[in-house]
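Excluded from the complex is one protein chain; the other protein chains are retained at their positions.
By written order: A, B and C. Residues from 1 in each chain.
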């Protein structure tokens, strides 16, 4: 909490799977007073609110929006994000939205515009971005420790539940895309997107797949997602001209490894032709380094950032534009998938506003 | 050697990188007499031939082909495979060719046809196919132990030398493609191929990339190759409806792991619509099994197979068609690469002849 | 719960670190009614009892023992186990005791004798023994799948808190010893014990150390414990004449590995002398197998076993004798440590009673 300031008042809308986590973190934050939990199912709202002590449970969104809360946090199904967020923004409330920001780019853009016009904070809950590992990766890239980026591979595979309403891209890739958006300076802006999915069990939706995303400066980004893998892998490899980073999220003893290895290409060569290449490539085989990471809960840092953005009258680290960029890629991926892997350009996202 | 038969006589053409390995294995095989080593550089031929004892060194291909050898093994640069092999086949010699079979599909097809018309064995040296691990994988698939195939991921990444004359697909992917061709019943016949490459260092050729290959029955195959990775991975994952297999070639203590895990989808459901899916998916979390593998040198088994094919008047396990299929995919990949990942159909390869 | 039977009534004594876990598991068990939580600090007892609904909190042990509970579970400091357990046994209550059973072998033996004379169940809470992995290991040994045991190595090292009142042997080794006692047919009966400790920081107690325990039939058991290790290892290796088992508790993807590998020694040899040995040794390099393990909470199974032992009028799987055997080894280790590693015989433990 800013010294001297009172805590901000917030309500959580949606008491299903994720809402209770948000409620618990708001309740234990010095930056926030959790004022209410709102759910169409009042009993469910009570089950979340009551154990937290002095938190109101209610089932009417209008009643909530006419109360004196400063902000609302939306943890309802994706298709309801837009109407709830629009109502809240029009009522002058700051808004935090569980990922994905909305179910279409069009809806998300309206939300971003509404927040902008009303000078309100619209934040996307890209929780992973607030983990110590992802923070560290972002800093290493920003500080130039990896040099120029060369390639990115993000793998998220597991034996997972086949979802009834979304394919594996919409279920798993938002995590990878939100992370890429966070760590890439300027955010995720692929030149285009190609998606390849597999549905070998005949479920009617992709159960495994790959996204190919050429980024500016000839950087190739690849995301692999799979519900049918017997082994669990959550790994991101970021190749750089100076160093290469491997994040293995399932290895608590060495989550991040930074390899001081790489290939150098002589740039000033006067020779030409194919022989020139091999002659001028040189290898570095330097040390490997695994930075220590603090133990912090990502969700606690995320709600702090929400408060800090409101107080500082600045965009949140994972603002509405971040959510919009992730959605644009997902929609382009769906179009590509419907066209057998044809490259699709993500919808133009205008200037990159609001990046801190 | 077949009981009672004399060893076959073979000559190795090309005394550069791979030729000495072939020469050594022919020399120590009971199936073969190594008669000669032939290289344009006679001194180089001598350096390979002399230590093997009683092996002739020569620099003239016509002289070699007019000698009484039964077969020749070609280990020269790829662009010379076609003229040498054609001359040998027309001279009535059986031919073994280092991978790739030729530098174009057209040339390879001529070689296949020439061998066929002359009833000679044309074999491609897909060495990996003769390793105990790949043999075992082939057997497990053929025996139905994995069930229906669902997906395949093959990864071959390393800090490797940027080659002056080929890109990373032509350098590394032939290994993956020849393995897939060997283990898939009927060989590798992708519906189409999409290739995505990255050249972040500006070398003029792809240094990393991905091949996406939809196979029949909605199986998605993916091959990842990379010269710029600081970590070395050589792994193939083959997902099946019954079991999933992971081959980690860099883990000598547990090279193959067979997971009796998977997702089952109820097939006889009367329900319909999206809710149906989640309800009928069930998980198996069974044992993991790592079969013991014999210690055998792949190249020794490969030269035995060459002899056995000749004696048995049958195609080799990795015959000319296998080499042709791999080339067809590589050419399609190059076309796709030139068209920004557009899906390309591998050139029609006619009936699958000669698969044992 | 036995069909038709009413749940048994139990009270938890001690509301510190472990007591709440016991309370929660009793409360959610169909075999038990959690009647009360007792702690000298009544407020602490309330903090545990109140959220569980309808559970009495009290601070007087005599009041508790005069109530109608069938059993009490003791989770107080080790030095108080003996007086509390003796009072409970004399009051006719079945008793579960957190490990270690007591702070001396003498006290533990009194408890075992008192339970025996009063036909009451005295159970030691060796929680690890109720994990799926340890259950499986016990079954594999009992079924002869490993053959004759050859050696056992148990490693439990980590960066751990230097304890103020016990050394690393008393802090960590009870886990290893209780597991060995559980999986060895007939329990843990070392011929003697040698302990070697290190106190390189000058804390006044061993912070790392080794137990050497020759078991019958020339089996060597070794336990390594360490508070100062930067890497965390929890591993048990059990070498057998038929197979060898490795339990890596920190690898959730492959917790148990059973290696069908080993050394065979020809037994019927007519030769003699040293040359005989090498000639007759043969190796097996068979498959590796990793059995699937169910997901179950150990503590839930432990409280079920407590109920089953009471209802079945039989000793619990981890009965008082098990706790006594573990204590005897620990005491012998302390004597050895005081004598610079001299071998010490664990106090005679009489007949092995009460092993199911």
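As a working rule, a residue touches a chain if its C-beta (ideal position, glycine included) is under 8 Å from a C-beta of that chain, and two chains touch if they have at least 3 such contacts.
What you are looking at is a predicted structure, and each value in this text was computed from that prediction instead of being measured.
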Which residue among C:80, C:116 or C:203 touches the omitted chain? C:203
Subunit C residues that touch the omitted chain in the full complex: 148-151, 153, 159, 161-165, 194, 196-205, 207-210, 212, 214, 217-220, 222, 224, 226-231, 237, 239, 241, 244, 246, 259, 261-263, 265, 274-278, 281, 283, 285, 340-343
State which residues belonging to subunit A touch the missing partner chain. 254, 260, 285-292
Those residues of subunit B which, in the complete complex, touch the missing chain: 231-232, 253
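Going forward, only the chains that are shown with their structure count from here on.
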Where the centre means the average of the CA atoms, what chain is farthest from subunit C? B
Counting in whole Å, what is the centre-to-centre distance of subunit A and subunit B, each centre being its mean C-alpha position? 41
Two or more other chains in contact with one residue: find those residues in subunit A. 231
